[in-house]
Each structure stands twice: as structure tokens, then as C-alpha cells.
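Structure first, then comments.
Removed: one protein chain of the complex. Kept in place: all other protein chains.
For subunit A:
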Amino acid sequence: MGRLTAWRGRRGEARRVPEPGAHENPVPDAGDGAGTGSDPARSTVPETGAAPGTYGLPGRAPAEEETSGAGRPADWGEHYGGTEAAGLAGPGTTTAVRSDLPAQAGVHAELPTDAPWIGSLGIPVTPSLTPLPAALPGLRADGGHLAGRWIAAASLVGGTHLQAGTSAQDAYRFTVTADGAALVLVVCDGLGSRPETSQIGAVLLAEQICAVARELATAESLVMAGETVLSETLVRASAAVTRHRAAALPQLTDSALSSTVAVCVVPLDGTPGWAARVGDCNVLTLAVGRWGAVFENGDGPVNQVSGSLPHSAPERLVETAALHAERPGLLILATDGVAADLFNSPGTRAWLADRWSQPCGPARMADSLRYRLQGSHDDRTALVLWPTEEGGIR
């Protein structure tokens, strides 16, 4: 099997056939390993701010089938709904898959996307579905108004789950507080060490956080102590998950339902809100082209669990922060599958900034997460809140 040092142009652009070994549009350090020095064969994306159509670099030749098939340019596949797994013969060649071919192993039709390929990519596997009755759908998406604000969210199952035939483990929820004063936004990520049950925990926790916050987060309580309200919300939600588990799922332990979480409460009067998290989900902002992170990305190995719920002492795990109001912009809640990509990949940041430059419908929101990025095979979940014309969420 060959590997893809991949690039895709945006739809509508001519895709060029590079000479073997050629690399156009040289880019910064690809960061693909210590001690290896620069890699002339390696291609990746330009830095943030690249002109449209320059996400990534050419590395694999498009085949003539690219413009054949069902009367439109055939699309190169993605690991989510990928289309190219079976046909790649080796470096410098590709067999684009026609969308009118019958489904068989490694060959299936999928919608085209402009999402970039970033880094040195392996060839994606043929997706396998899980027979698990409690599995989550591999694709969920929403986009629309809630209490006068535009929210879009999407969750895509990760490539590793598709390879192993296991369930997606992320969940998202949103609601409005009972007094109508604030939005409540939640993303949860079930721990991978519990592949058959943690998605249940993620969904339960997201639901319970919304249920608790609806009652606990009032205009008055938020003004008095917004961060405390959020912390208490997570503590009560953790206890609620434990109670539910004991009553309805007595065969499981709390750890079987472990998940990480990020939650925001955002007042609808335009004042800044508050964020809280347990574990490695994060809350990010994007305003005037600048990305920000509400919580630190952390240092050291990434596969060390910093916290999850339910927990016997959740108050010890909760991090809280007040959101700032310097500039109006997007508020983004992300599981680590997206947050890590945003921290580590300027190409991903550029792509998502472009895609989220205006409020998304559900299909566009889901499509925004179809980028391929070296080493990124986790579930991807993002929940985005757009500002109002007057500024709104900041």
C-alpha cells in the first residue's frame, strides 16, 4: 500500500498533476518527527491566512476519472464516507472512484467536499459499522436559531472507530434556561477505554447538564456567581448520572460511563458568559481572525486522563472560567478530537475559520469536519454559537 502525501484543491479548481517528488508552495516545518530534519517529500498546508484554494499541496495525481462518473467531478474520498480506499496502487497514481459504481468493499459513493487533506496521510480503511444496540449514529448535525441566536453543531465518528467497527462516543446538547435568560451549550466525549458504554455516559451527562442548568442557571444566580453556578451544575449532573446508572443500568459501574465535558452558559442579554470543563474538551473563541482558548491546552503526554465524570468528588476536577468581552466572535465548544486539531494545525484553523465565517446549516456544519489531518482519527464534535449583529456572544 502506498501513502498519501495529500492535497486537494477546492472544488472548481483545476487539480494539477505534480511531477514525482515535486512540491509546490513550500510550507513551514511539517513537524513530522524529531531528528528527521526537513522532509523534501513532505507536503502540508500553508499557514493561516492562505488564499482560498490553497489548503494543502499537491502530492497525488488526480486520475482522468476525476471528471467522469456521474456527470460531475468525482471526489476523492474521506475517511468518513471515503471513496478511494480500494483503488490506490502506489505513489503517483490514483484511481478515483466513480459515484455511479455499486457499493462493494472499499467502493462507495459519497458527496464531494472541499475539506482539505493536511499532512502525510495513510490510506483510509473501508468503514465498518458497529452492531452495538446502544451505539450512537456516526453523523449528527444541527443548525438553526435557539432563543434568537444561531447555533450549529456536528459530530462525526472518528476513523479509528470506523476501522474497528465501534461506536462514536461524543455527544452534544443545547438548551435555554428555564427563565429564558441564557443558553446552555454542552459537548461530552466518552472515554475510549470503555468502548461499549462510554457513549451512553456521554449522552447521559450532556442531558443531565442541560437539565440541571435549566433550573440552576437563572439570570439572578448567574449575575451573582456565574462560575459557581457552572461548577455546581457539573457536580449535580455527575450525581444525577450516578443515580440514573444505579437505577437503570445496575450492571454498569460509574467508570463504564466516564466522559469528559465542556459546558458554557451564555446570557442572552449579550453579557459575557462562563465556561467549565472536566477533562480535555475545550472552549475556543474566534474573533477578527484570531483564535483563543478558554482553557489551557496542557503540556506533556496527551493520553493521560485529567478527569472525567461521573466522579465521587467532581468538584475537584472542574475547571471554570469567565468568558471575555473584548471582541464579538464565535464561541466554539469542542471535544478533544477537534480542539487538538485546532491547536496543532494552522491548516485546520484556516479551513474552519472559512467554513464558520457565516452561520452554518447542518449539512455545511457536518461537512466542515470532513477534513483529513495526519494523526487525527478521533471523533470530532464542535458546537458553534455565532454572535448577533449587535455583537452578542463575545
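FYI, contacts are C-beta pairs under 8 Å (C-beta built on N, C-alpha and C of every residue); 3 or more make two chains touch, one makes a residue touch a chain; residues count from 1.
We take it that contacts and distances are computed from a predicted model.
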Hidden subunit of the complex - UniProt protein name among "Ferrous iron transport protein B", "Nitrogen fixation protein FixI", "VWFA domain-containing protein" or "Ectoine/hydroxyectoine ABC transporter permease subunit EhuD": "VWFA domain-containing protein"
Which residue of A:Gly279, A:Pro314 or A:Pro359 touches the chain not shown here: A:Gly279
Residue of A:Val107, A:Leu121, A:Ala237 or A:Val283 touching the missing chain in the full complex: A:Leu121
Which residue of A:Asp114, A:Asp142, A:Glu207 or A:Asp378 touches the chain not shown here: A:Asp378
Touch list for subunit A against the chain that is not drawn: 1, 3, 27-36, 39, 44-45, 47-48, 118-125, 158-161, 163-164, 169-170, 189-193, 195, 258-260, 279-281, 291, 293, 296-297, 299-305, 308, 335-337, 340, 342-347, 349, 373-379
